[in-house]
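All protein chains but one are shown in place.
== chain A ==
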Amino acid sequence: MEDFIRLFLNVEVMLRTWPLLKQGLWMTAQLCAVVIGLGLVGGLFLSFLAMAKSRWLRWPAFVVIDVLRAVPPLVLLIFIYSGLPFAGLDISPFAAVAVAFFLNNSAYYAEIYRAGIQSIPAGQTEAARATGLTSAQAMAYVVLPQAVRNVLPDLLSNTVEVVKLTSLASVVSLAELLYSANMARSLTYNSSPLVMAALIYLAFLWPLVRLVSRYQRKLAV
């Protein structure tokens, strides 16, 4: 038991390596902000393309969305980070991770938006257009607010997935939370930093997961 605590729950080690993990956490936060922020915008854009009247916009959008959802994010990341330099395209670890996960993530957000937008009855758009609103205004003020509300649990759920996804960035030596924790482990020959990283993820994501469940219950009623 004492060994277990010394190896996994060593407070002294945790305190000592905290500055390192704090830096990692900050990097994870930046990564999340970029990937989630761009993903929410890019996903919306993709969903509009996927619902466009013209098939020349719609079909390519479906292909892009399907491919991005089918390719494992880690494969995409390694391709961008290690594969593209062969084409003379050198890219920093942060940019590689941001681009790879932004692409993967927008495809998921796009499908969620699409489901939400298509759940809004056509009468809403018609009522808005009949009062002289442009199609963009009808989308922005009438359809989208309702659509987002309908799919909020799914958007949140996907966002949780994105936060967890960023730990894959450790593979390309980006010093995010997991990478920093693992480095701390090897420096101290002690696994407590990894436990601390897990606890940090848990502290941030558990409330979100709870929120999703509560919201889903509320919508189901």
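Keep this in mind: a contact is a pair of C-beta atoms (placed from the backbone, for glycine too) under 8 Å apart; a residue touches a chain by one contact, two chains touch by 3 or more; residues count from 1.
Following the convention adopted for this analysis, contacts and distances are computed from a predicted model.
Not shown: a single chain whose UniProt protein name, out of "Response regulator receiver domain-containing protein", "sn-glycerol-3-phosphate transport system permease protein UgpA", "Iron-sulfur cluster assembly scaffold protein IscU" or "Amino acid ABC transporter ATP-binding protein (PAAT family)", is "Amino acid ABC transporter ATP-binding protein (PAAT family)".
Touching the missing chain, out of A:Q30, A:Q146 or A:N182, is residue A:Q146. Per the touch definition above, the residue from A:S92, A:Q118, A:T131 or A:S173 contacting the chain not shown is A:T131. Across the interface with the omitted chain, chain A contributes residues 121, 123-124, 126-134, 137, 141-142, 145-146, 149.
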